[in-house]
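The other protein chains are all here in position, but one chain of the complex has been omitted.
== chain A ==
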Amino acid sequence: MDPMHGRMREQPKLAGPTSYERIVLKNPSEHHYMKVQLEFNGEGAQLSATQFKLLVVSALKNLHGEVGSSLPLDLLSFDEKTLCAVLRVCSRGLVKLWSSLTLLGHYKNHECSIRVIQTSPFLLALAGNSRELDLE
């Protein structure tokens, strides 16, 4: 076992000043993240996170068939009040997901659409949106 390992356990401090190192990662993210909002035309419907995920998967299936609906897709967060969601999709599925969301028009006989608010390969980028800086 590494002799440093035992020492670190006894001492909460980390080892001495580290040397400089830089790594540049090109296209490091396997996933893309999308912040979207579901909007209804007129009276809307209540949705749970599971129902929203089903809605997105069915949109993918309608446009891209079984291949589309089997894309690795995660619903990272969903706000039932504002109907805002954060989706994660594998990078190669971004175009398929985006096109399916664009063409989505109905949920249980309610007319609806999905607005893409922000998209990024970095989840952290969705936490700050300068276009939402409202000073009015």
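By our rule, a residue touches a chain if its C-beta (ideal position, glycine included) is under 8 Å from a C-beta of that chain, and two chains touch if they have at least 3 such contacts; residues count from 1.
Rule of thumb we're sticking to: contacts and distances are computed from a predicted model.
Engineer: UniProt names the one chain left off this complex as which of "Pre-mRNA-splicing factor SLT11", "Serine/threonine-protein phosphatase with EF-hands", "Ribonuclease P protein subunit p40" or "26S proteasome subunit Rpn12"?
Structural biologist: Hidden chain identified via UniProt as "Ribonuclease P protein subunit p40".
Engineer: Considering the whole complex rather than only what is displayed, give the residues of chain A touching the chain that is not shown.
Structural biologist: Listed in rising order, the touching residues are 12-29, 32-33, 49-50, 53, 74-78, 86, 88, 91-96, 118-131, 133, 135.
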